[in-house]
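Heads up, one of the protein chains got dropped from this complex, but the rest are sitting where they should.
On to subunit A.
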């Protein structure tokens, strides 16, 4: 099963945790294909394994069995060091609570992933400016996270996620901590990144309205996906 347009292929993916004597399977033999340029919203009850799935896709966690194939190459069997390099190159992460470094300015936060590249200081500055421009935060470049609102912090976090030009953005409840209006702005930004820049986005959310921005909605329940047709 090879698909030229597939960015990800999950093959027989299982993730089990042992709690005491009990073994709990979060997924058991999950198969799934994610195409290049897709925008997927993953929904599902709390504890259904949404974050676990993102961690597997993002090379943060390893499956108990099965394969995670990215652009035709398995990433589930890479060493920690190689996974770190893979993440730096291919994946951008967006969190519910932004996770910006409190001691760094917005621009410095955005620059962080570029420290892992061989770009010159000048080239890095330009990239940072472009990324901040895309999320509309250039005028706050010098501000520290503590001086920014939640929505603004999330914009900076998105800039950080895209600055190294990764193929996929993994977002875990990116609007979970924001009010409706701000959430909509953030979601529009994500949609723009998907449509204009062709970024593949996989977004976990509890919010059906947020999910409606995605091209595809998947419901995770008891280790299985149910696809919902878009209204």
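We take it that contacts are C-beta pairs under 8 Å (C-beta built on N, C-alpha and C of every residue); 3 or more make two chains touch, one makes a residue touch a chain; residues count from 1.
Everything below uses one rule, namely that contacts and distances are computed from a predicted model.
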{"item": "Protein that the absent chain corresponds to, by UniProt name, given \"ABC transporter permease\", \"Sarcosine oxidase subunit delta\", \"Sulfurtransferase TusA family protein\" or \"Oxidoreductase\"", "value": "\"ABC transporter permease\""}
{"item": "Which residue of A:104, A:138 or A:215 touches the chain not shown here", "value": "A:104"}
{"item": "Option from A:32, A:84, A:138 or A:215 whose C-beta touches the chain left out", "value": "A:84"}
{"item": "Touching residues on subunit A - with respect to the absent chain", "value": "51-52, 55, 58, 60-61, 80-81, 84-89, 93, 95-97, 99, 101-104, 108, 111-113, 115-116, 160"}
